[in-house]
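Mind having a look at this structure? Questions to follow.
The complex is shown incomplete by one protein chain, all other protein chains being positioned as in the whole.
Showing chain A:
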Amino acid sequence: MVLEATMICIDNSEWMRNGDYSPSRFQAQSDAVNLICGAKTQSNPENTVGVLTMAGKGVRVLVTPTSDLGKILACMHGLEIGGEMDLAAGIQVAQLALKHRQNKKQQQRIIVFAGSPIKQEKKTLESIGRKLKKNSVALDIVNFGEEDDAKTEKLDALLAAVNNNDTSHIVHVPPGPNALSDVLISTPIFTGDGEGGSGFAAAAAAAAAGGVTGFEFGVDPNLDPELALALRVSMEEERARQEAAAKKAAEETSKQEKGEGQPSGTQDATMTEHASVGTSEADNKTTDLMDDDNALLQQALAMSMDEPATGHEVRDTDMSEAAADDPDLALALQLSVQDSTSDSEDQSNVSKLLTDQSFVSSILASLPGVDPNDPSVKDLLASMQSQSEPQQKNEDKAPKEEEKK
């Protein structure tokens, strides 16, 4: 919220007819200028902004620094393109305009849009920069339009001469699909020296990120803050309600069945998304249980075997329709079944390896300090083997049953 007087220097030379920024360079520049004026006047109501043109017959001040946004926007109409830009004269006139500002407490800032090639020498620009620095005037440069190494070099030198403690910035905008104003919104020219964007800049940035259509919910939070707030609150409430419903559904399924994770039916489109989430959650629970408690798993699987035929009838009738309608849900169910089978296979592979005597002894031999012929080690191995066998039997049974499905 720095109290600032700003002079914006517009390039209205012949080079601005070019269409590499849509709709034309000049139009893109005008949009950017309008946005900047709005941002400045919003961030502090006592900020003033003035505009001047650098090309045409000569440097011409369109409006002296004022806080009246309407006056500034009005003067942007009917500007003519022509002539060549005179950067040095433009900056000097801007400095003069700022010197005679009404409120001496305001910080001075010049924003320059440099679209056409620059005639002046680098030395001239550097001395101008030093003079600006001496009088504590900050300078922001928007380098767009003509891409020219000499131009970039000169502008960088100018910035280096002016910059005092990072109050001045330069932005290079190459031609592309993004509008000039969108690119500028995220730069320090808008956000103002890292203080954090004003509400205007933040809202505009959100709009730019979200797409050309406009602000969140299609309502400008600046124009109608209450409506925007009401919409946001109702959206959050809806989301919270859906999450609560999904959670409840997921709990129900994990209680009843572990093999399938079908939620209690709803027709909501979002609900089916939650359904596939619930499915994968139940699936994870399934694999965990396998590790821990095989007996329970037996029971669960048995139940799920019995039920698939009756499951659909027992459940809400909606459910079958939902499953039939939604190919995603059906796919999710299939995947969950496949996952559980592959997991069990992995398990059995590992246990098979363990039971292989020769493999185990080879591992033990590689371990230092363990003698495979030691009787205690042999006992251990034997006990392990006996333990793994029933486990293996269970494992074999389970996949077979699953395959029966």
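By definition in this document, contacts are C-beta pairs under 8 Å (C-beta built on N, C-alpha and C of every residue); 3 or more make two chains touch, one makes a residue touch a chain; residues count from 1.
Going forward, contacts and distances are computed from a predicted model.
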Undepicted complex member, UniProt protein name, chosen from "Gap junction protein", "60S ribosomal protein L7", "PITH domain-containing protein" or "Carboxypeptidase O":
"PITH domain-containing protein"
Which listed residue, A:K119, A:K134 or A:R239, touches the chain dropped from view?
A:K134
Full-complex contact with the absent chain, from A:K99, A:K123, A:H172 or A:R239
A:K99
Spell out the interface residues on chain A facing the chain that's missing from view.
1, 44-46, 67, 99, 103-105, 130, 133-136, 164-165
